[in-house]
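One protein chain omitted, others in place.
All chains are identified by letter, namely A and B, in their written order; residue positions are counted from 1 within each chain.
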Amino acid sequence: MSKVADMRRFPGFLQLTLLCLLVLYAPLMVVMAYSFNDNTSITIWGGFSLRWYEDVFFGVEAPKFKQAALNSLTIAVMAATCATVIAVSSAVAMMRARRLRGRTASFALINLPLMVPEIVTAVASLIFFSAIGFTTGYATILVAHIVFCIPFAYLPIAARMQSIEDTYEQAAMDLYATPAQAFRLVLLPLMMPGIFSGFLLAFIISLDDFLITNFVKGAGIETLPTAIFGSVKQGIKPNIMAISTLLLLVSVGFVTLSYLASRMGQNKTKT
Amino acid sequence: MAGGMASASNSAGIYKGRAGLLILPSWLVIGFFLLLPVCMMLIYSFLTKEFRGGVIWEFSLAAYDQFFFNRGLFGDEPPKIEWTYITIFWRSLWQAGLATAFCLVIGFPTAWFIATRVPRHRTVWLLLITIPYWVNLLIRTVSMKFLIRDTGPLNEFLLWLGMIGEPIHLINTNLAVQLGLFYSYLPFMVLPIYASAERYNFALSEAAADLYAGRWTILRLIILPAVKPGIIAGSILVFVPSLGAFLAPDLLGGAKTFMIGSLIEEQFKGNAGNWPFGAAVSMILLSIVMTVLIFYARNQTRREAL
Partner (left out) sequence: MLQRTQDTTVAVDIDRVTKNYGAFTALSGVSLDIRDNEFFTLLGPSGCGKTTLLRSIAGFEEISDGAIRLYGDDIAGLPPHQRPVNTVFQQYALFPHMTVAQNVMFGLLRLRKSDSEAQTRCAEVLELVQLSPFAQRYPNQLSGGQQQRVALARALAPKPKLLLLDEPLSALDLKLRQAVRVELKQIQKETGITFIFVTHDQEEALTMSDRIAVMSAGEVQQVGTPRDVYEAPRNRFVADFIGETNLLDVSVTSVADGQALCVLPGGREIICPAAAVVDPGPGHLSVRPERMTLTAPADALLSGRVENHVYLGTDMQVMVRLEDNEVLTLRVQNSDAVSVPDIGTQVGIALEAGAARLLAD
């Protein structure tokens, strides 16, 4: 090797990166592997089997988990949709209005759910809902989810808008488009990759949430994370590992989707 | 009001006159369902507790008093400093700080390594780092619990290798909680540092090398100052959620590893059922976090002003 070294490289950094990946992936890989274990005892390997997946879909606890999954899914879709609509509207105001009173305050407000620790948000929501006499349940979960999804939807949308010059809208207006048409025909299509990423991010964040949901859900309703938590409290069972693996795959699928969408967006606007 | 007026004054800025309307939904939703609840929580922390959860609308400093002072079992002794909760806070701060340090030690080299790959490979490495972040935190924590149990795969593997003679007892220790926090928030450290490192101008390294600086001198004097904003941002992103973490201490720790998150949860979900006290602890946690964030924002604006 020559003495003239690449100044970018440092010895040992590759090893640390691999260690980083090992720490991140080892637990997930192990759980994935053991979800195919054909043994009631979770510790001893008893050969490959799909019995725990069968158990997830058709077992004793299947109806409970199915209902929880359905709740998680519908809440995530609705919360992400509302959060995305609010985020788009806010992003347009924040990034396009030349004069906006309280821009800094608005920025802080939109990001507030990121700044307040989750447990504090959970406590505050519980107190608020109980104080105004709002019955805890499906609706309270949905409202709480919309709130903390907003900044997650906002960030990619605002980032996307920042890279769209306002000359596009000016050009549209110059070519006789009304402000509404300029928004619908030009800005909205250009923002689409950001909106898509924002929606996916909000969706996953909603699906992911345990702590806030656990506080505001009330009795009698479970989302997937609260159901899993409740089950894990009595010890890790193999069916939980199968559910975890399934959820893991869903997450990976969404990340890939979001990654592809952002790449498509980049290709289109590259000039 | 919007119609005719707007079109006449609309020649500058397309959304002029509409901006306020567009920002309104955010204000309504977050203002009503987060800002107002936090204010309410503040009020609750000064109320009297109801024994089966909830409050009695009567002003009281009991929650804060309980946090800081011990007045004996019947409340009639002269007040002494109550160490129970301060110890929990201290442990949380210590654990969160340690997790931040570990994440930095592993996260910086990782971020730097990725930033120095060719752009095509960078996205793949970055995706590898981000994927675990997208996986449900609960599932990740449960996985960690499964992995490090006394009879879990980690111990079996090490026994099989002959590296240890008997299982290491990890679960329910501070170390396990630490491992959980580190594992939960590691991507939060890597990503901002990567964002800073990616913008680093390598001509600076070459200039320093040209001026007789060695590799590690360059790292210390040139690179670290250049990526400092990323390091600070990453540290905050790890420290703040670690401080209020619930899942890692709850699932991986035990009674001796109690952290703020569990303390608060217990006041609302557990048997203690002391809402004003839970609200007070939440307020104290919130003030610590806000202090950190305000310092950060101050620094940030000063940096931008330079």
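In this section, a contact is a pair of C-beta atoms (placed from the backbone, for glycine too) under 8 Å apart; a residue touches a chain by one contact, two chains touch by 3 or more.
Given the structure is predicted, the values throughout are model-derived calculations rather than measurements.
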Pick from A:Leu18, A:Leu70, A:Ala105 or A:Leu175: which residue touches the chain that isn't shown?
A:Leu175
For subunit A, which residues reach the chain that was dropped from this view?
165, 167-168, 170-179, 181-182, 185-186, 189-190, 268-271
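Quick note on the criterion: only the chains that are shown with their structure count from here on.
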Averaging only over C-alpha atoms, locate the centres of subunit A and subunit B and give their separation in whole Å.
17
In the complex, subunit B residues that touch subunit A
10, 12-16, 18-20, 22-23, 25-27, 29-31, 33-38, 40-41, 44, 54, 106-107, 109-110, 112-114, 116, 123, 125, 127-132, 134-140, 142-147, 151-153, 156, 182-183, 186-187, 190, 202, 205-206, 209, 215, 218-219, 240-241, 243-244, 246-247, 251, 260-261, 264-265, 268-269, 275, 278-279, 282, 285-286, 289-290, 293
Could you please specify the touching residues of subunit A with respect to subunit B in the complex?
5, 7-10, 12-14, 16-17, 19-21, 23-28, 30-31, 34, 42-43, 85-87, 89-90, 92-94, 96-101, 106, 109-110, 112-113, 115-121, 123-128, 130-131, 143-144, 146-147, 150, 166, 169-170, 173, 179, 182-183, 204, 207-208, 210-211, 214-215, 225, 228-229, 232, 236, 240-241, 244, 247-248, 251-252, 254-255, 259
